[in-house]
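Everything on this sheet refers to the single structure shown next.
Only a single protein chain was left out; the remaining protein chains are all shown in position.
Presenting chain A:
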Amino acid sequence: MVEVADTAVRAGLSGPRHPADPARRREARAGYGLMSPALLLMVAVLALPLAALIVLSFWTQSGFTLDRTFTLANYWRLIAPSDREVEWMGLTFRLAYPVPAILIIKSLVMSLTATVAVILLAYPMAYFLAFRVHRNKAAWIILLTVPFWTSYLLRVFSWKVVLGYNGAINSGLMSLGIIDAPLEFLLYNPAAVTITLAHSWVSFIVLPIYVSLEKIDRSMLEAASDLGDSKWKRFRRITLPLSMPGTISAALLVFIPTVGDYVTPELVGGPGGTMIGSLVQQLFTKQNNAPLGAAVSLVMMLIIGAMVLIFLTLIGYWRMRARRAA
């Protein structure tokens, strides 16, 4: 993703393109030809359902019938102001229907926390793999993928066993005599959701960071040492900046899917651990209001898209400034 943005920035700087060039056009045609199987699949399983979702979000549900007249009512409902104040975690919402807004903020905070935790956990692992492991690297990488050999659902469920009332942590602490009664704050709250999300995504994230660390030219590190950099300074000035592309794409890889996660809050979240995905699911099923559910999920998509764009633009800006400074 970062590479794409990077290329776009470079393309923007390198002057106008020449679409009339026949060689270029041939190349483009060949490119589309190569892409067509994937493109067709994307249209069938991504673009078409998305289009259906967009259309649906402009309709309304009244009782058992779907009213097919075009209206922005669903979107208006998400932002319609009201005199009534709803207090949530110190924030005041003056909305007639504050639930989606609050849940969006909550989900963003929860998955940002999970993302930071994942990066902090995965970076040292990737660093070790790239710089300290010299033999049997393939075996190490395969070991990293072991968690993927079981289904995501089972991994989430096993956290329920670990954190549960008579689970591994509680019975361990009790048998050591550290606590008398099981700790109840471990499970069924937003923290449990964040822990579970962080764990299940770590192994995903080690690989992209590892790849970017592995690509770093070792002679640069030697040069830094020769010129008198301490180990820490060398890391900060060479290793960290050069591993940024991998780290950033890894962060996006965790952040984007976890915001809308539904199954993790459902299993370990309890009454207070709900996220925006839970609301969308409820709207589509129990509340029987698919159009509103469609509007909520589209708004969520736009917000995530906007956040990612802002993030990438900032990075591009920083990079340009760094280059100019150099």
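In this text, a residue touches a chain if its C-beta (ideal position, glycine included) is under 8 Å from a C-beta of that chain, and two chains touch if they have at least 3 such contacts; residues count from 1.
Note that in this section contacts and distances are computed from a predicted model.
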Name under which UniProt lists the unshown chain, selected from "Succinate--CoA ligase subunit alpha", "Multicomponent Na+:H+ antiporter subunit D", "Extracellular solute-binding protein" or "Acetolactate synthase": "Extracellular solute-binding protein"
From A:P49, A:P124 or A:G272, residue that would touch the chain that is not displayed: A:G272
Residue, one of A:L78, A:L103, A:L221 or A:A295, that touches the chain absent here: A:L103
Listed residues A:P22, A:P37 or A:G63, member touching the removed chain: A:G63
Option from A:S36, A:S230, A:Q287 or A:T313 whose C-beta touches the chain left out: A:Q287
Footprint left on chain A by the chain that the document does not show: 63-64, 86, 88-89, 97-99, 102-103, 106, 164-166, 182, 184, 188, 190, 270-272, 274, 278-279, 282, 284-288, 290
